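Shown here is a partial selection of chains from the complex, left in place.
Going in written order, the chains are labelled A and B, and every chain counts its residues from 1.
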Amino acid sequence: MPETRPDDVLPADLPDPVRAALLAPMVDHHCHGVRRDDPSRSEFELMITESGAPAPPGTTHFDTPVGAAIRRWCAPVLGLEPHASPAVYLSRRSELGAGEVNRRLLRAAGVAAFLVDTGLDAPGLLTPAEMGRLGGAAADEIVRLERIEQDVAEAGLSAVEYAGTLREELAARAARAAGLKSIAAYRCGLDFDPSRPSRGSVIAAAGRRLADPKRRLDDPVLVRHLLWAAVDVARERGLPLQFHCGFGDADVDLHRADPAVLTEFLRALAPIGVPVVLLHCYPYHRQAAYLASVFPHVYVDVGLALTHTAAGSARVVAELLELAPFHKQMFSSDCYGAAELCHLGALYHRRGLARAIAGRLAEGEWSPADAARIAHMIGSGNARRVYRL
Amino acid sequence: MPETRPDDVLPADLPDPVRAALLAPMVDHHCHGVRRDDPSRSEFELMITESGAPAPPGTTHFDTPVGAAIRRWCAPVLGLEPHASPAVYLSRRSELGAGEVNRRLLRAAGVAAFLVDTGLDAPGLLTPAEMGRLGGAAADEIVRLERIEQDVAEAGLSAVEYAGTLREELAARAARAAGLKSIAAYRCGLDFDPSRPSRGSVIAAAGRRLADPKRRLDDPVLVRHLLWAAVDVARERGLPLQFHCGFGDADVDLHRADPAVLTEFLRALAPIGVPVVLLHCYPYHRQAAYLASVFPHVYVDVGLALTHTAAGSARVVAELLELAPFHKQMFSSDCYGAAELCHLGALYHRRGLARAIAGRLAEGEWSPADAARIAHMIGSGNARRVYRL
């Protein structure tokens, strides 16, 4: 069986310009490195779930939307029939080896540029340059704020030195990056006080922080200080600031990751002009679409959500399209560890958008020319403009 | 090209009685005046977005769901081909002139009665009577509570006089109105203390308020006082009380405009019997539908949401239909400034409801007679009953 080509994933009856726009290489404006080694079955099961734990006895993480999608859509990329069993799939994966598997799946995603969040601690992940090389794409780095802060916290500084060193480190890392990213949603929730903390409160909080530097950052004062320092750097360098929003792993308190609770902070940033990109957002993507519709500096994607809702993802795409301006939406796969997640993220973005477009064309709502233009904006144009690629 | 007739907007295969019920003139139970003058392009762009700001450089507010809908559905009403470009559309709009444009679009909406919220400060808006005359419809006024309060606050009263004068002014304005409306969602959020504030606390708050009367009302004590005064007047006169809920412009904190957080106030009103109408509600329209299903005095619409979700609006209609009793739903366009928003609101209400009905008929869920009856209830019957039109 030949490798699946990206155009196999679209409905047959789209006008050619729309099809071409949907199949054009996209900017994956938020992803992570995939693993360079061959995982065991139990390792692979953990790579395809946001749960940090094995499935309950007698069950498997393959019995999930994303598990079924891997068997359906990734199996052919590895030369298997669709719906291969998990055992057959993983056997074939080992046979080909991680290098070839990663190359095939990243290429199948049809990506022009990867913007890679390098802030994860996991060992054995491909670098941005390697992601680009394997995927036939350009690659840039997204710097995770909390990773830099952790490095600074562990550097043996005094509380008085903390803020200055953090700012220098942020500036140095930002100089080589395409954007900055915050996971404040995981650390203190997005419902933090939007004001910039005072110098005194930062020094006091830094003193407590540095007494236990291995502990991960969760003090709201320091999270806010980190964000405002990042805003300063982002403004100087013209970089967007990404926020994890909505669902993720079991560490998040979902309702505190609703981007609506970030509104006051977004309002505070409006006069500054730093672009803010709300990532994932599920199940609060309608809230995110509203924010993108009323704040000129706010952008939105549903990255992680499409991979994990899989066969149900077209509805998520459709719901984002309800209110979000076409010039405010972006594509990301948020892949991490398993290259399958990159292929599926791109595939479900294209399929979901194709279905929404097909419906609008059938009802006469959009012209084919508009549909092609909108598909291009969301797939790459908006990201190229905002990230200055 | 002839003007579009309302029946062009419905699917072809509906039974005749259903089609007739959907095309029958509706009661637009919540709208605002449209502008009497010809806007420039930049002015028009701001009239079709809830964002108060221009689109970012290189983008346009026409690249939104509502922008695409104007090009698709309003262009033919002005004698253009569907999908006319923004430049062509606005040129034709100027050529016809605001008077003719407003007449065509308001007539195309197929409205029997406009209930017009007159509380906006914007100059150059048509009066209710003018809206009715241009649209070939009856017209009545909805009195905005916060507008009256602002007038009272600026009248140079003492804190002790404030409450009495406010009550008199409310009663006087209500005597000529079809309903009252609150934008408490914008001022202090809907999660306010549901109890009636004490006379002492109102006088104290009025003292602070009157020291800076130009500032808009946002003190929760005075918002609550205003609401309870409105409830008294509404009970005396048999008027419904409308609440803005859900999305709107950038001033709203979305999660605090969730009608679910109004539950305790709704519960407090249950024994009083004043009808409460939850407006717009997106993306919390399912929450609103629940409230309408358990509280006999609560009604619901998705007015503003249909215009702005446009090609995606059928899903919003469908979600409201999931739980809301048929005798509790109403239609509103919430048009403001641009007459296009009135036509689109009515059009997407009819199209969304038509699609939901077509599905239910195809699946055998409803009989055609029930479908026609329900379309009539939602389009006008419920509003005529509740507003006593």
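By our rule, a contact is a pair of C-beta atoms (placed from the backbone, for glycine too) under 8 Å apart; a residue touches a chain by one contact, two chains touch by 3 or more.
In this text the structure is predicted, and so the values were computed from the model without any measurement.
> We see 2 chains here; how many are in the full complex?
Here the complete homo-oligomer in the file comprises 3 chains.
Going forward, only the chains that are shown with their structure count from here on.
> What whole-number Å value describes the gap between the mean CA coordinates of subunit A and subunit B?
About 36 Å, centre to centre.
> Name, in rising order, each residue of subunit B that touches subunit A in their complex.
Checking each residue of subunit B against subunit A gives 49-56, 58-61, 63-65, 68-69, 72, 82-83, 247, 249-250, 253-255, 282-283, 308-313, 315-316.
> Flag every residue of subunit A that touches subunit B in the complex, lowest number first.
Against subunit B, the touching part of subunit A is residues 258, 260-261, 263-264, 267, 270, 286-287, 290-291, 293-297, 318-319, 321-323, 325-327, 356, 359-360, 363-367, 370, 374, 377, 385.
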